[in-house]
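Heads up, one of the protein chains got dropped from this complex, but the rest are sitting where they should.
We call the chains A and B, going by the order they appear; numbering starts again at 1 in every chain.
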Amino acid sequence: MTGDLWTRWAERNAAAGFIDACLRGVGQIFFQNNPLCGAVLLAGLFWGAYAEGRPYVAYGALAGVVVATATARLLRADRNAVAQGLFGFNGALVGAALPTFLGPGIALGGYVVLGAAVSTVVTLAIANVVKTWRVPGSTAPFVLTAWLLLLAAYSFAGIPLAAMGPPALPPPAAPATHFAPDAAAALAILAKNVSQVYLVENVVTGALFLVAIGIGSWRCALFAVLGSAVSVAVAVAFGAKAAAIGAGLFGFSAVLTAIAVGAVFNAPSLRATLYAMLATVFTVIAQAALDTALTPVGIPTLTFPYVLAMWLFLLPKIDVVPEPHHQPVPNGVASAD
Amino acid sequence: MTGDLWTRWAERNAAAGFIDACLRGVGQIFFQNNPLCGAVLLAGLFWGAYAEGRPYVAYGALAGVVVATATARLLRADRNAVAQGLFGFNGALVGAALPTFLGPGIALGGYVVLGAAVSTVVTLAIANVVKTWRVPGSTAPFVLTAWLLLLAAYSFAGIPLAAMGPPALPPPAAPATHFAPDAAAALAILAKNVSQVYLVENVVTGALFLVAIGIGSWRCALFAVLGSAVSVAVAVAFGAKAAAIGAGLFGFSAVLTAIAVGAVFNAPSLRATLYAMLATVFTVIAQAALDTALTPVGIPTLTFPYVLAMWLFLLPKIDVVPEPHHQPVPNGVASAD
Partner (left out) sequence: MTGDLWTRWAERNAAAGFIDACLRGVGQIFFQNNPLCGAVLLAGLFWGAYAEGRPYVAYGALAGVVVATATARLLRADRNAVAQGLFGFNGALVGAALPTFLGPGIALGGYVVLGAAVSTVVTLAIANVVKTWRVPGSTAPFVLTAWLLLLAAYSFAGIPLAAMGPPALPPPAAPATHFAPDAAAALAILAKNVSQVYLVENVVTGALFLVAIGIGSWRCALFAVLGSAVSVAVAVAFGAKAAAIGAGLFGFSAVLTAIAVGAVFNAPSLRATLYAMLATVFTVIAQAALDTALTPVGIPTLTFPYVLAMWLFLLPKIDVVPEPHHQPVPNGVASAD
């Protein structure tokens, strides 16, 4: 009822329509095209950001979704896609990530605005590339844009670093680690895996995020919990660092992979569920791999482990046949006559 | 005769068909769709692995080709492509590579099975992407999958490292090196360049591999020898480290490039041969470049120098015209209006 009223208002009123697009944008990170879901996510985000003493993370996300959505309008992107929030979530993530890893200051504000605006350009760029194979760009624009801005901060005296780096060589061997949480701690990790998608480590936030996802789709919420649990089991089995597991850092990409591969981009089935679980296990490997690979340049993986796993598991199509490995390919410059 | 009998049996009997696909899979690394070639390669691999005291490399390759081929069946990949072994060779390479660079243990077994299964997903993913330009994915799925698993090992206490790393900064200048093998040593290097494709440094293995390739195609065997010789000459001319040249580490990618560009993916001609030699020279450059680039993250190049050279030399097509560098491209968002 209320939802219908709001939707009709948003269709008639320009300001309400813009707010609707921004709320949907916040929700699209968890694949929900639903303004109420976005509002609850935002509430969870503000709760966690204040609880952690880092309110600017929530304000950054808010600024990011507004700037990115407005930029999409200015670039005359597809009206329907803008209204669904498809240009907002990458900006929101840029806005949450920059104040997480960089120090406060005037320059940071400009950095967030610039990053969110550019994230919309990059969203269009990546969408053009990946539509060739009918896979979504998802959070790839956020990752690319934020990586560049974070790497650049090492060269800019005006952009102080905060919780990032220093660049280092990966240690030659992973130290032994001890992971023995009680039931409450284990539950907390399941929630933090979800809250870390918005770069917040907070149990209440994670719970609110699950509620928000469930408002849009109970199946998505279920796969979020499933992905969260599987990622912890796999990370523990391989001996990942207990502190990182405990902070939800091995789970946030896995949560997204589980929802994406198991409940959104494939029609639901047992087959899709098993496939999604393999993708989730692989996301934990990708998380560990990217943690290593990015150590020398001192930047975080962001959601790239998810993006990589999502692409690798959605690119296989039922009609793909590999190029034969034992006969000429057509039209090569060297085979011409 | 015997070959015909086997092929007919493999077509009727499910178990024989699966074994046939696995043997062809082992052979497809050298571009041979031939179960006898695969069997001889396997014999050479087991010989070398036992001779080096590392039998698990051969068992890993065997497990890898079985798991990868079975995964392709489960994913309902194109039946004909599965039967030709096109989903087996990347799994075999993953299975050979992981025990080469990682320490033994229970976790390693799970790692091999997981890696081989994922290699099939990645094979389908990359095949979908590169078919856009009619070039093969070849061993790219092996490289991507194994790189991620190896990088991840640095973050996992449960996966001990063996012959890999430590991560380091590349030395600021290459040390002078002295390369003066006698004729026998030079011949040994030619063979090791071939055996190293399966991560084994063994002259008998290299010779058996050449026999196996020759069973499928004398031309491919010839280009293997040619690529092997050219790579050594180029590496010596540029002053590459003698120890690496001696171990066959500057040759294995070059061998694959020479066969691929000169004898498989282009129709044979003098023109294709000269083009393949340029590609082979470039593979040695790419090998040296990737050795440098991967030093800070402590992982080996695997066959990526080959993949890069193969792609760069097969992507040029007779009908490609570069986008003009001096006039607008169509439909840009900024030129709309």
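As a convention for this text, a contact is a pair of C-beta atoms (placed from the backbone, for glycine too) under 8 Å apart; a residue touches a chain by one contact, two chains touch by 3 or more.
Please read these numbers as outputs of a predicted model, since none were measured by experiment.
Contact with the chain that does not appear here is found for just one residue of A:Ala16, A:Ala51, A:Ala107 or A:Ala186, A:Ala107.
Touch with the chain omitted from the figure is made, among A:Leu23, A:Ala92 or A:Val121, by A:Val121.
The chain not displayed touches subunit B at residues 75-77, 124, 132-133, 169-177, 237-241, 278, 281-282, 285-293, 295-296, 311-313, 315-318, 320-337.
Taking the whole complex into account, subunit A touches the unshown chain at residues 28, 31-33, 75-78, 80-81, 84, 86-87, 89, 107, 114, 117-118, 121-132, 134-138, 147-161, 165-169, 261, 264-267, 269, 271-272, 275-276, 296-298, 313-314, 316-319, 333, 336.
Assume only the chains that are shown with their structure count from here on.
In terms of their C-alpha centroids, the spacing between subunit A and subunit B amounts to 33 Å.
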